[in-house]
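Apart from one protein chain that is not included, each protein chain of the complex appears where it belongs.
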Amino acid sequence: MAKSLGIFVTNPDNMRHVVGVTKAAVDKGCKVKLFFTWTATKLTQDPEFEGLCKIADVSICLDSYRKMGFDQNVVPAGMVKEKMATQTQHGIIIEDYECYLSL
Amino acid sequence: MKILHVYRSEPDETTKKLVEIVSRDREVDTFNLNVENPDYAQLVDKIMAADKTISWW
Partner (left out) sequence: MEYKKSCFIIRNKDYALDGMRSALGLAVENMYAYTHLLNVEIDKLDDNNLDRLEMLRDMEGEVYSNVQANVENNGFEAMSVEELGEKLREMDVIVPYGIK
């Protein structure tokens, strides 16, 4: 059984790694959860973001999203409003996932 | 304790110093993401095999 993997994304320039690692992990049967914070919430506008939401549990920091100039009522493509949340999502990654990676 | 060091860019002297101290007396593996086409499947295998992964800037 593949281990679960949580990924904490804090760098807005790492999308190719985020997508690459997530797809590779999912291909191996891993359960993957991602949490995007601060400037990395800009990656919600990346064309690949919607696809990530289809293969992994993706959440973002709502406060960061607002501070990056986005309207909190505009839900990024692929997401549901409930996944626009708080830093608690990072805590879930650390507590409930076997492996951890920050990007 | 097996530690995986992932490098997203060329490590500078400060990063090298931290890696050296964290790695002391421990089993260590590395993965360089700072290449054109990283082998993400291999990276996932290494993450799964490590007790802890540190992904340096």
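The chains carry the letters A and B, assigned in the order they are written, with residues numbered from 1 in each.
Quick note on the criterion: a contact is a pair of C-beta atoms (placed from the backbone, for glycine too) under 8 Å apart; a residue touches a chain by one contact, two chains touch by 3 or more.
Keep in mind the model is a prediction, meaning the values are calculated, not measured.
By the touch criterion stated above, the residues of chain A touching the omitted chain are 8, 10-13, 37-39, 64, 86-88, 90-91, 94-95, 100, 102. Within the complete assembly, residues 9, 12, 14, 17-18, 20-22, 24, 52, 54-57 of chain B touch the chain that is not shown.
Going forward, only the chains that are shown with their structure count from here on.
With centres set at the average Cα position, the gap from chain A to chain B is 21 Å.
Note for the complex: chain A touches chain B at residues 2-3, 5, 11, 14, 17, 20-21, 23-25, 27-28, 30, 99-103.
Looking at the complex, you find that chain B touches chain A at residues 6, 8, 33, 38, 40-41, 43-45, 47-48, 50, 52-53, 55, 57.
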